[in-house]
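Of the protein chains in this complex, one is absent; all others appear in place.
Moving on to chain A:
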Amino acid sequence: MEDKSKHVNTVNDSDFESMVEKNELPCLVDFWAPWCGPCKAIGPVIDELAEEFAGKVQIVKMNVDESPATPGKFGIKAIPTLILFKNGEAIDRITGAVGKAQLKELISKAS
């Protein structure tokens, strides 16, 4: 799936450290894969959130097929999983296709 959103960047195993762990902004990472229906289905919500939180929280996507090391490091065995990072630390996570309100609540834990 091509990522058409202008606010959601993609990250991979090699730039995860610089893009997420060393980012000054809190980061929400959406771990997804092309074979996961619920992952694709929450895509539009992720795009909306990225627009709403632009400049405050960096929202990025990681394809777990292309980048298996990072999901392994964080013990991810189910997708979609969204992990919130602040100052390089994973502070909270949600698994499953949840609604926008629950995702906003997760993001609010960064502030």
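Here is the rule we go by: a residue touches a chain if its C-beta (ideal position, glycine included) is under 8 Å from a C-beta of that chain, and two chains touch if they have at least 3 such contacts; residues count from 1.
Simple rule for what comes next: contacts and distances are computed from a predicted model.
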| item | value |
| --- | --- |
| Among "ATP-binding cassette domain-containing protein", "Iron complex transport system permease protein", "ABC transmembrane type-1 domain-containing protein" or "Thioredoxin reductase (NADPH)", the UniProt name of the subunit that does not appear here | "Thioredoxin reductase (NADPH)" |
| Touch list for chain A against the chain that is not drawn | 33, 35-42, 44-45, 65, 75-81, 93, 95-101 |
